[in-house]
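Below is one structure. I have some questions about it.
Other chains dropped; remaining ones untouched in position.
We call the chains A and B, going by the order they appear; numbering starts again at 1 in every chain.
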Amino acid sequence: MSMNLQEKTWVQVEEYLKSNKHIIVPVGSTEQHGPTGLIGIDYLSSWEIAKAVGEKTKTMVAPPLCFGMAVHHMAFPGTISFSPITYIQVITEIIQSLGKHGFSKFTFINGHGGNIAPLTSAFCQAKQDKETFDIKLFNWWHLPEVTAYESKVFGNENGFHATCGEISVTMYTHPEAYQEIPAMSFQPTKDRPHWPMAPKEFREAFPDGRMGSNPSLCTPEHGKMLFNLAVDSICQKLE
Amino acid sequence: MSMNLQEKTWVQVEEYLKSNKHIIVPVGSTEQHGPTGLIGIDYLSSWEIAKAVGEKTKTMVAPPLCFGMAVHHMAFPGTISFSPITYIQVITEIIQSLGKHGFSKFTFINGHGGNIAPLTSAFCQAKQDKETFDIKLFNWWHLPEVTAYESKVFGNENGFHATCGEISVTMYTHPEAYQEIPAMSFQPTKDRPHWPMAPKEFREAFPDGRMGSNPSLCTPEHGKMLFNLAVDSICQKLE
């Protein structure tokens, strides 16, 4: 049964809140993922994982925040980014809204590295306002089960952005979207760069948007494995 | 063929921008829609309409902004709202991000009345920053073709919130979500209230969240008609 907030009525949410104060919030980004990765990877992956975790654990799942803090990808068309301060404000107001209804346990499932700093900042702010909030963050691509699998099958060609792992996950969850993307031959790009990078710097250092990943290794089968590892890992930690 | 930004690569967006500067941005809300309407109606309806308009007119469609300015619905659990100032900031930054890539024509398809004021404010701000931006707003439920049909089939039982029209549209686009919602007998509620209303006032005036609508008149068939009328009307106006 779907646990998606957007597919419920307020009466059902009121009922749910009588016995459960927990809600999952999927956050990601709309940003370039190299020449063969979808622009929506970060929110599509976290949203799909969130929905699966919600169903398995019978936890309500909020609609996704599709946009994140991605200023460093702004030299690639299609990227949409909030400034850090706006992103902190947005996350804070989402938590406050849900908190007013009685939700007090928040699990953020995140698909984008650039969100971690402003998410953490927003959580500090929200916790200061309401001491009893319990706020957890899962960056799915950082889960040990996920990185272990990626390491095994992609080795050091997984890369740091537009990784084999995240592309594979969305090949599994959104196969139709990959039919339109032409095949390309790949050349691994440079090593991990210094940080932070400005938009132009990023594009100069990584001209096609990938950071050391070899997308030709991606398959929906790997994606399925990674998706299930992420879902199971988060479910386990939530129990 | 899907025209969804999130299912494209940046290379495809760069190609698109060579001949087309137009992007559609679906905006809505996550808020109560009475005892039988989905909490996600406002963004689900505008997103589905946006995707159909995008495919028909070969126009790129951004991911949805699922949250809007819905403070007056905050007394009903499940509602998530940005403050007006945050919403203006969010919309402004989405326009600015897309503008940096060369998009200059923006069509917002909106599913929530409370968004109109801050959207208009944000557009003024964005236009001041960049004079050449062409920004249009379609509130799909205000389209004359839509209101004419609603008037004909629902009469004055369409209501002003959680209307028969918007519930019907999502019964058509998200039939699976309505299977879980128990049937109820309905009593029309009061007339349109003074404005603005505070959360508690709203709930006192409209205890189940509907404003004068009779959801027992909703059908997916009406939804299909309304959906198509909205899509065709917007397509026509965009040409």
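To be clear about the criterion, a contact is a pair of C-beta atoms (placed from the backbone, for glycine too) under 8 Å apart; a residue touches a chain by one contact, two chains touch by 3 or more.
Just so it is clear, the model here is predicted, and its values are computed rather than measured.
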One sequence, 2 chains in place; the complete complex in the file has a copy number of 6
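FYI, only the chains that are shown with their structure count from here on.
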Quick one: report the Å distance separating chain A from chain B, using the average Cα coordinate of each chain.
25
In the complex, the residues of chain A that touch chain B are 1-2, 4-14, 17, 30, 32-40, 43-44, 62-67, 74, 76-83, 86, 89-90, 93-94, 97-98, 100-102, 174, 176-177, 180-181, 209
